[in-house]
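Structure record follows, encoded as structure tokens.
All protein chains of the complex are present and in place, except for one that has been dropped.
For chain A:
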Amino acid sequence: MKPLRKLPLHVVLVAVGSVMVVPLLYAVLSGFKSTSELSRNPFGLPEHWLTGNYTDILGGGDFWRLLGNSTLVALATTVLVVAVSALAAFSFARFAFRGREVLFTFFTMGLMFPPAVAALPLFLLLRYLGLLDNPLGVILPQAAFGLPMTIIILRGFFRQIPGELEEAATLDGCSAFGFFWRVLLPMARPALGTVSVLAVVASWNNFMLPLLVFTDSKWWTLPLGVAQFQGQYSAEYARVFAYLVLAMVPALALYSVAERQLVGGLTAGATKG
């Protein structure tokens, strides 16, 4: 091995890595400074490590409420989209029926239409249904827009499960749903994990829909809170940085434990779509 030959490559990678990390590190360190120190000493370690910015936010109830709302919306969306998609994917993968391909194409068409395109009519519908300022107003549409990707990934997985298992289950007196529930779902746990992580991340980061649906700050999710906090404390940079960092922690934590599912799901979804 000639390690020196790879040196230029490492230099490039370290440079790109720094560009990725520095803004995040800058935010973390700035959160420990006072706003006046921030303009005096933008790069260095804090002269005095002030924890006040962080503890003030964690001490108040607002941050926790946003965190709770984000969690509630993300979990409900995930359960709904995975349950509904699993049923549909089961039917696509294990039944031959008239109209199957047409129906499948119908769902995959949904991939082409990002939610931002449908935001306005969706808002009008939710208002008509009285679902504004109601978590269902975000949960239901998020689940609906998550269907195409989830169905595609699960269908691919369900197809790989050998047909003999199904025959055996049927001979043992299993109904179609019984097979789905007692045999297929337990076997599909890895795939269910993958699509769940995708759904959680998409919901957790969603901004436009909660922005439209939740006018009452009681229901705000973290992304709304961050944007609003910046507006409110625009002069207090250090506080905003602390808030940003705290808001990033859950997503980065999830990423660190579920990197494999997230990356695997995104690449599978993109290539099979």
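As a working rule, a residue touches a chain if its C-beta (ideal position, glycine included) is under 8 Å from a C-beta of that chain, and two chains touch if they have at least 3 such contacts; residues count from 1.
Definition applied: contacts and distances are computed from a predicted model.
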When you check the chain that is not on display against UniProt, which of "Sugar ABC transporter permease", "Monovalent cation/H+ antiporter subunit D", "Putative membrane protein" or "D-methionine transport system ATP-binding protein" does it turn out to be?
-> "Sugar ABC transporter permease"
Of A:Leu72, A:Met187 or A:Met208, which one is in contact with the hidden chain?
-> A:Met208
Among A:Ile57, A:Leu147 or A:Val195, which one is in touch with the chain left out?
-> A:Leu147
Cross-chain touch to the chain not pictured, restricted to A:Arg98, A:Arg189 or A:Lys218, is A:Arg98
Residues on chain A facing the left-out chain by the touch rule are 6, 9-10, 12-13, 16-17, 19-24, 26-27, 38-39, 42-43, 83-85, 87-88, 90-91, 93-100, 103, 106-107, 110, 112-125, 140-141, 143-145, 147, 151, 159, 162-163, 166-167, 169-171, 174-176, 179-180, 201, 204-208, 211-212, 222-224, 226-227, 230, 237, 240-241, 244, 247-248, 251-252, 254-255, 259, 262-263, 266-267, 270-271, 273
